[in-house]
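Yeah, one chain of the complex is gone here, protein chain that is, but the others are all in their spots.
Should a chain be cited, it is by its letter among A, B and C, assigned in written order, with residues numbered from 1 in that chain.
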Amino acid sequence: MFRRILIANRGEIAVRIIRACRELAIESVAVYSDADARSPHVALADRAVRIGPAPAVESYLSTDAILRAARETDAEAIHPGYGFRAEHDAFAAACAAAGLVFIGPPAEVIARMGSKTAARALAAQAGVPIVPGETPADQRDETIAAAARRLGVPVLIKPSEGGGGIGMKTVRDEASLMPAIAQARREAAAAFGDGSLYVERLIERPRHIEIQVLADHHGGVVHLFERECSLQRRHQKVVEEAPSPAVTPALRERMGGAAVALARAAGYRNAGTVEFLVEGSGDEARFYFLEMNTRLQVEHPVTEQTTGVDLVRAQIAIAAGEPLPWTQDALQQRGHAIEVRLYAEDPARHDLPQAGPLLLYREPSMPAVRVDSGVAEGGEVSVHYDPLLAKLIAWGETRETARRRALAALRSYPILGVRTNGPFLCALLEHPRVVAGQLDTGLVDAERGALVASLSDELPPDAIAVALAASEPATAAPRSDIDPWATLRGWRG
Amino acid sequence: MFRRILIANRGEIAVRIIRACRELAIESVAVYSDADARSPHVALADRAVRIGPAPAVESYLSTDAILRAARETDAEAIHPGYGFRAEHDAFAAACAAAGLVFIGPPAEVIARMGSKTAARALAAQAGVPIVPGETPADQRDETIAAAARRLGVPVLIKPSEGGGGIGMKTVRDEASLMPAIAQARREAAAAFGDGSLYVERLIERPRHIEIQVLADHHGGVVHLFERECSLQRRHQKVVEEAPSPAVTPALRERMGGAAVALARAAGYRNAGTVEFLVEGSGDEARFYFLEMNTRLQVEHPVTEQTTGVDLVRAQIAIAAGEPLPWTQDALQQRGHAIEVRLYAEDPARHDLPQAGPLLLYREPSMPAVRVDSGVAEGGEVSVHYDPLLAKLIAWGETRETARRRALAALRSYPILGVRTNGPFLCALLEHPRVVAGQLDTGLVDAERGALVASLSDELPPDAIAVALAASEPATAAPRSDIDPWATLRGWRG
Amino acid sequence: MADGQGSGIRDPGSGKLDIVLLGRGQYRIVDGSRQRIAYAAGPPEARWVFLEGRVYVVDTVRLPSTTLRPGKPDTTYVASGFPGLSVVEGSRTDTPARTRHDDELALAAPMPATVAAIHVSPGQEVETGDLLVMLEAMKMELPIRAPRAGRVKAIACRRGELVQPGVQLVELE
Partner (left out) sequence: MADGQGSGIRDPGSGKLDIVLLGRGQYRIVDGSRQRIAYAAGPPEARWVFLEGRVYVVDTVRLPSTTLRPGKPDTTYVASGFPGLSVVEGSRTDTPARTRHDDELALAAPMPATVAAIHVSPGQEVETGDLLVMLEAMKMELPIRAPRAGRVKAIACRRGELVQPGVQLVELE
């Protein structure tokens, strides 16, 4: 086992990995930019190394700075978390070249699965269903249109490069085809500097369901069942759960088998996720390969809470060369877990990311509720990075119990000083289709207007009364909005 | 299902039950004495009713005050928690007479199992092994000695009434018999006002292992496997775990079967625990009925974390007349859970209970760690009640993972202002016999001297430096030891 | 709205609302025998309040003159410790003290950001929700969308420009 691991990340995932290291008696090394000098991940690690100024490109994205920190602290391995350099094959290769173990798959596997075309080809080879579609080599508008007509409307036109839903167009009749192609190309060129387009059959009201896999260095590959992540806003997941309300045992076995077959075909190692679009539900549902994420997912805790497997610990053990300790038959789902992602963003203003001080921040502590966070009261949410503050994961014997627990916990989770999507998540968890488990990837965007409207009541008298009580001079002493740093600048070392 | 439940308790267990009610959309009513007006259980409930002054006998033990509160708030059921009136048959009967559902077994079952003699007789009838012993009707010293000689040394002489280990004497040779009887009688008379003695065969270095049972009103009875509670100091449990390192599948089945047989013989309803002394380990171990606790146990979370069953929710559902939702076969243990009890007490001074302000109190928040607590920073630990502050429960795929997690969590759990057994628990969790799972009920008392000695180091320089840093005038603003109440007396309503 | 109606959490005839400080920023609202927990923090002109999963930002400096007035004891809720100050039950039509949702702000950058792309030209007609400008602050894309239908009057930023929060980027007419 490793003696010391450097964590090339920040926020909640860095904290999560530090905790896993501590339990394994492995020393943890945090890295931080100037903007994060006082962040929880820096305080919690056994060592912390400054790697640059606030811009990620000069700190968390800088391979040089990270490898230098690893050398300085004599680290043996690097855990990349998710985001930043986690799916960057050149970073994995640089780690290997520097004699460091990259806790993830080999660089060539990252590269192959990172190319949509290569990943689709490999999936097709491995017998995994894919959504019919292509990136025409000849990129003239007429050729794109011809490809779309061959697939048959409705189709999806999207940039070959980039993501986040930008430039993606749905075409439901052939007459709209040419204008949609032109507009998609303009948006793709503006956003990504590349106007190449891809056409694909549109799966109507699909569910997003993914399979977690683990592969060791001894030929062992298992899957840890599914997570449903259909609740997305503009292609970003906000609520995830396991198991999926749409997946039957037979479908689970087929999807799990497909994911394992793909992982084997790819020569996969460590933890990875095979994402599928699912049409319909039950035994008859059809599923199509979407992409493979060659890293730990944000939503990994719902798998941990239902399978009992610690995925970060498993990643470290696999990277250290240990064989998987379970066969497929030994793994089981128990109960139901729901994760909600708490973002610093304003749902009333198109989810614009928010920055500001965490004047008050108290995590709920209750049975069967887990909070993975990377912030603390008195801290600052900066403009520099992803606005994810924390993830709240509720487990229950049934989906309904987990849902009620998540709601009860959100209502005991005050975050003041920056707007968050907490109130929106409460409203979403009470939406009749969410209650019933009738999910698809369009649900949040379709219902967001109604959900946001339900949040913009006038101020209740109780809130006014509390606001006034807090403002009385007599309460000055316990006020929590005083900046503790301001008073300390004189003496801090 | 009930619309409103009154919780006739305080502290962490009242908080636990309030949370269960909230998830079930049942209104919760807290009761409190003057000493608890600002306690977390009072703040968390939907309603709170003052039931009397600080002394428990005039508040939490007062059947009249509790029933009056239930009437005033229109509660339909009463959850007694543990302690106070939880095993008081007259209280259960008074609830029933007042038309309130008592969330627990019927009064006559509490009465029967509360009598050591009746419970032993019932166990024997049900085919459950008991430790050979008797309370001689003729209580003269000579008759007691004769009974002891019939059983054969080593024997245990103990008061028929009372508990907590007071007046209990171990006799290893017949010569010591008469002086031990005399001393036991003096101590029993002084402590309980009754000098009656009971003699019993001594089980050497036993383990304390108990079986959780649930029985509904429709003939359904299941067990939820075992908890090992051998780590006790002077007969009070401090660390509990599930499963027991000593229990094999065959032994588990025999013990579970015995517990279910006893519950059926007793006409048991709701949650209960059958305690056993276990001699040896593995398939060949022998177990003896000790007593049945007719209520929720302090250590119920280790069962919840390993079986996935919410015992408080199950108690409420059973009381509402619902049938058990599982068969015995559907229940399974997964992984390992360890609970440590955090008491306000000073291990260096014979565990004397401590009272004082919680100047600083921060609960750890990490995956697979649960904290059930009834206190908050700024609160006061009073002299009036049990000094249990909180329970920390760590789960892991293996016992060793759970143990390391419990340790990591205790090291991230600062409690300042009153001494607690936290440091002692850390030392105990690192004791070689605890690491190896070689437990018996004498371990803590035998090792306490060495464990306490390991804690009385001199002050490390880091602690001095932090103490001085905190005392600098520049840090006055963030000091947490200011009494927020003092500044508020002028305006609070 | 009759006494005891409204949010449905009040005892008829009580009329008294006690606010008790529990700990830093944590308050208990006691209304007869019923109660709930709330949290508050922030300066008087933007006091943040958390109440049962909802967040409100209250300007307590301007509040008393607009929404608070001495009330009759049988129809108002008196916050203890503020004698002479009563909170009148709000209604949908006469509540100037709203949380700060200002649609105009939707046309300004929410934080320091770079203009990644401009998707409209002066004179162009836009529908509610149309993408006008794409900003970028480090990893995040911040779309600026039309808060209402209209015609683009002017564009007040350039591609690549670093814009400051609160500065309007597009004018609609």
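The criterion applied here is as follows: a residue touches a chain if its C-beta (ideal position, glycine included) is under 8 Å from a C-beta of that chain, and two chains touch if they have at least 3 such contacts.
Since we're looking at a predicted model, the values are computed, not measured.
Undergrad: Please identify which of the visible chains the hidden chain touches across the whole complex.
TA: Across the whole assembly, the hidden chain touches A, B.
Undergrad: Using the touch definition from the top, which of B:90, B:118, B:450 or B:463 touches the missing chain?
TA: Final answer for the missing-chain contact: B:463.
Undergrad: Given that one chain is not shown, which residue among A:36, A:377 or A:397 touches it?
TA: A:377
Undergrad: Out of A:14, A:44 or A:344, which touches the unshown chain?
TA: Of these options, the touching residue for the absent chain is A:44.
Undergrad: So one chain is hidden, and I want to know which residue out of B:212, B:354 or B:441 touches that hidden chain in the complete assembly.
TA: B:354
Undergrad: In the complete complex, which positions of chain B touch the hidden chain?
TA: Those residues of chain B that touch the unshown chain are 55-56, 83, 164, 166, 187, 190-191, 346, 348-350, 352-355, 359-360, 362, 383-387, 407, 410-417, 419-420, 422-423, 426, 455-456, 458-472, 474-475, 478-481.
Undergrad: Tell me, which residues in chain A touch the chain that this view leaves out?
TA: 38, 43-49, 72-73, 376-378, 484-485, 488, 491-493
Simple rule for what comes next: only the chains that are shown with their structure count from here on.
Undergrad: Report the inter-chain centroid distance for chain A and chain C in whole angstrom, where each centroid is the mean of the CA atoms.
TA: Using C-alpha averages as centres, the distance is 29 Å.
Undergrad: Can you give the whole-Å distance between the Cα centres of chain B and chain C?
TA: 47
Undergrad: How many angstrom between the C-alpha centroids of chain B and chain A?
TA: Distance between chain centres, rounded to whole Å: 41 Å.
Undergrad: Among the residues of chain C, which are close enough to touch at least two other chains?
TA: If we look for residues of chain C contacting two or more partner chains, we find 19, 21, 23-24, 26, 36-37, 81.
Undergrad: Can you pull out the residues of chain A that are in contact with at least two other chains?
TA: 472, 474-475, 478
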